[in-house]
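For this depiction, one protein chain was excluded, whereas all remaining protein chains were kept in their positions.
As written, the chain order gives the labels A and B, with residue 1 at the start of each chain.
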Amino acid sequence: MIEKVLKGKSTYWTWLAVLGTFIAIGAICYIRQYKFGLGLTGMSRDVSWGLYISQFTFLVGVAAGGLMLVLPYYVHDYKAFGRITILGEFLAISALIMCLMFIMADLGQPLRGLNVIFFATPHSMLFWDMCVLWGYLILNCLCGWVILTAERKQVHPPKWIYIFVYISIPFAVSIHTVTAMLYCGLPGRHFWLSAIIAPRFLASAFAAGPSLIVLACLVMRRFANFDAGKEAIQKLTTIIMYAAIINTFFFLLEFFVGYYSEMPGHIHSLEYLFFGLEHDGHVYNNLVPFMWTATAFSFTGLGILFYMKIAKVFDYRLVGIAAALIFFSLWADKGLGFVFGGFVPNPLNEVMEYIPTANEIGITLGIWATGFFILTLLYKIAVGVEHEIEA
Amino acid sequence: MDNTRRKFLKIAGAAALAGIGAPALVKLNSTAAFASSEPAAGHGSAAGGHGEVVAATGVRLGMVVDMRKFAETPEMLDAAIAACYKVHNIPHFPDRKNEIKWIWKAPYANVFPEQEVLHKSEMAKSKPFAVLCNHCDNPSCVKACPTKATFVQPENGIVAMDFHRCIGCRFCMAACPYGARSFNWQDPRPFITSYNPDFPTRMRGVVEKCNFCGERLALGLEPACVEACQGSGAMVFGDLNDPDSEIRKVLDKEFTIQRNPAAGTRPSVYYIV
Partner (left out) sequence: MYNKGTIIPGLVIFIVFVTFPLWYNGLNAGTVPKPDLPIGQKECVAPAAEMRDNHMKLLNEWRDAVLREDDRVMVKVGGKEYRKGLQMACMQCHNDKEKFCDSCHTYAAVQPTCWDCHLTPKEAASKKETH
């Protein structure tokens, strides 16, 4: 099946070339960072995790989001997802590869990465995160490949593969739960120390993953002659809508807890993210525009989806806009605000803002481009197989 | 539900609690935040021998920082910090972003943000406090570390670092509720003013922090900061588990506070304010 990536139209090659350029830039930036150290990033003693870990956190969600296709199709036998379930599995693969690359980019001593296995430490959540991420990656590679091969031969997939498909369902939940546990088990960080982090992560994941799949479907409908089917897209928008509403609800609960209890530790990070935190006569607010844009996007996206459901209209452009708005808002929420906000103020009640450097952004874009590169190749294979069956 | 069944469930529940829940319960009772230095002998037997008993014989090193003494001679704190930096080859970075700190100065409001009050004493208002790693009994950094590069030394309770093993994931920095950890964002050597040939420097990409001068204790010396205070009593160092130690005598006599006890990490550093 791999040969399918080698034949494509000029748009396909142009797209790969664009991604390739970003990958090359990212690689150069990484070599610079590897030689000098993480001092080339904007991270500091006070904000000790930056873009890498925040992108990692967000992308674990995108990977887990594939569950919203696997679950209806395999457990509830929802036939409309037949054509696109493979897209969910392949999205998970590329998102997880990005996650692992972001973790490697973030390590101060990347060559010692295997110490996590040599000196396995079960009381560290990072150890478990490694286990579930690799586990979910392998499961998705296995299931995606075996099922697509069977599909191509137009036979039923072998029975044994369903065992792995069913195992992958709790695994999808576990990857994001364990990622939430990296944060919500730390005693000194009020913003993260909340039992709702894991459910909120999952809700946001179940909106972000399907949003990206919807966008990919629309792109492929336009450029690759692949139609996911109106029913499937409509069902996905319903899933996105409910998941995004639940995510917003959970987030508002955090606001209530903070601002009603008025406990300083519970307010500070929210204050910093949404209104700017005043400290020693200076207002720190570099994330405020992002957070309000995200809020506006989130509500606009949800509004569009409501309108389509209530007025019973369906328009691919509107679907695309809504999915893009919601995807961006969830990215800003989890891929920026959640991680950076948790470090403000620091344990000594001081404020240090984090601004990523150009080199760091180069690496980040490079890793995203790598993920999309892999995603494009995988989707090319999936769509090629579909076309082959139809022909 | 009939009576016998309810009774049975009650007994079964109690048994399950005693059997499974006991270690957690006992630990909580025996080592509450402020009694953290007390050996837990006796508590374990109450729960039928399931408890994790902290050995009364074990050494648990701790420190009392007497701010009254530092308020009298503020230059002593500077001397203590300088001594530490010299002994451990700690670099001086000009910018805050790269700072490496083992022991440093901060205002009361920053050291004790949870115990911040409106009307403070003159000392809390104006004097800089000494801040260092708390060498917690239940350190969250150790829990977080995925390679055991940071760990509690069972012989003395020091929360130590193995720089050889650290992968630089900085999970411990996120986990520490006291901001006691620093990361080498770049090669520290160009920023070290003078080398102590008896101690290594660090390489880029690893986390570091106060080590309670483990290497000096092995030679029978006091920690460098304590030594710099020249017996003034501004910093008292010793075994918290030994009722006859100097530090215990100070703790028995004076009212002390600790940083963020609500975090449940049971610090080994006490402050007299």
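Worth pointing out:
Here is the rule we go by: contacts are C-beta pairs under 8 Å (C-beta built on N, C-alpha and C of every residue); 3 or more make two chains touch, one makes a residue touch a chain.
No experiment lies behind these values; they were computed from the predicted model shown.
Put simply, the hidden chain is in touch with B once you look at the whole complex.
Here one chain is not drawn; of B:M63, B:I192 or B:L251, the residue touching it is B:I192.
Touch with the chain omitted from the figure is made, among B:Q115, B:N156 or B:T256, by B:N156. Interface residues of chain B facing the missing partner chain: 86, 89, 151, 153-156, 160, 162-164, 192-203, 214, 218-219.
Throughout what follows, only the chains that are shown with their structure count from here on.
Those residues of chain A whose C-beta lies close enough to touch chain B in the complex are 36-39, 41-46, 48-49, 103, 106-110, 112-113, 115-116, 118-119, 121, 123-127, 130, 182-183, 185-189, 264, 342-343, 346-350, 352. The part of chain B that touches chain A in the complex is made up of residues 96-99, 101, 106, 109-111, 113, 131, 140, 143-149, 165-171, 173-179, 182-187, 204-207, 260, 263-265.
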